[in-house]
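Note that this complex is displayed minus one protein chain, with the remaining chains in position.
Chains here go by letter, A and B, matching the order in which they are written, and residues are numbered from 1 within each.
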Amino acid sequence: MRVLESWVSDPLSRFLTESAARVVLLMTSSGQVVAQHGFTRSVDVMSAAALGAGIMASTGEIARIMGSPRFGALVHQGSDQGMLLAGFDTPRGRWIGLVVYGPETSLGLVQLFFQQFTDEIAAAAPPEESRGPVLAENFEHELNASLRALFGR
Amino acid sequence: MNPHASVLKRVSAVRGVRGAMLVSAPDGLVVAEALMDDVDGRAIAALAAALAARLRRAAGSAGLGSPCVIHLRGEAGALLAVPAGEELLLVAVGDRETNLGLARLELLEAARSIR
Partner (left out) sequence: MNDDVRTLTRQLADDPASLAFLDLAELLRRRGQLDAALTVAANGLGRYGDLADAHALHARILAERGDGDAAFDGWMSALQLDASHQGAHRGLGFLYYRSGDLPRALRHLEFAAQAAPGDGGLRAAIERVRAAAAAPAPAPESSRAALLPTSRATPFSLDEESGNPAEAEVFAGLDGARDGLLLLDQHGLRLGGGIRDEDGADVSDTVAAHLAGISREAARAARLLGLGEWQSVGVECDDGNAHLVAPTAETILLTVRDVSVPAGRLGLIADRAAQAARRWLEGLA
C-alpha cells in the first residue's frame, strides 16, 4: 500500500484487511491519485485513475440529464473479479474509490467496509494546507514525487 | 408488495428476533428485509453471506455435504442462516432471549416455501 498523505494509511489499511479487496485506487474527482494498493506499474495507476475519474464524470452527467441525484456507486461484476467505483465527500473535496475484488470476498463486504472507510477518512482528514498557484514545472515535479511515493521508488 | 414479506414477518415474529432478511448469497446483498430500526441490514447480509460461504467450503471438504442451518452464537445474541436455494440465504438475528428452536424451525419452513 502506498499513500501520498499519511493520515489515509490507517483507514485504508483497515479497509484492505476487512474487505480482502485485491486492488484499491483512491483519487480526487479530477483523477489525481491519493493512494493505491495492488498495482505494479505506474502506467496502470495513471490509466486507471484517469479512466475512473472519467467514468464517474460521465455517469454524473447522465444523472444530471435524467434529473436524478448523483449516482453514488457503480459496480461491474465479471466472471472472476468485480469492481466498485464510488464517489464520496471528504474535507478535501470529492474523492473516488476504485476497488477490485475477487471471489474470496463479496460485493456486500466490500461495500460495507468501504462505507466504514469513507466515514473514517472524513473523520481523520486534517485541515488542508494552503498551496500556491500550480505551475507547469511544479505540476511535473509533484507528479513525479507522487509516483515515487506511490511506488516506493 | 414484496413477495417475501409474509415469510420474513413470520420469522421476525419469533420472540427475541430483531430482524429477518433474505440475502443474495454470492454478493452478500439484501434482497428483502424485515428489521427493527437499530439493525444494520447491509452488515447482516454481507457478514452472514461471508460466514456461510466459508462454512460451505469447509463442510464440503469434510464430506458433510451442504449446510442446512448455520448458527453463530454470541454472548449477547445469535445469528441463524438457512440456505433457500442456490443463491439465497434466509437470515435471522436475535438477542439473548431468542427462542432459537422456534426461529430455526420458522427459517427452515420459510426456506422451503421460497425454494
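General observations
Assume a residue touches a chain if its C-beta (ideal position, glycine included) is under 8 Å from a C-beta of that chain, and two chains touch if they have at least 3 such contacts.
Keep in mind the model is a prediction, meaning the values are calculated, not measured.
In the whole complex the chain that is left out makes contact with B.
Residues touching the missing chain, restricted to subunit B, are 40, 43-44, 47-48, 50-51, 54-55, 57-59, 61-79, 93 (touch as defined at the top).
Criterion: only the chains that are shown with their structure count from here on.
By the touch criterion given at the top, residues 23-24, 26-29, 42-43, 45-47, 49-50, 53 of subunit B touch subunit A in their complex. Per the touch definition, subunit A reaches subunit B in the complex via residues 105-109, 111-112, 115.
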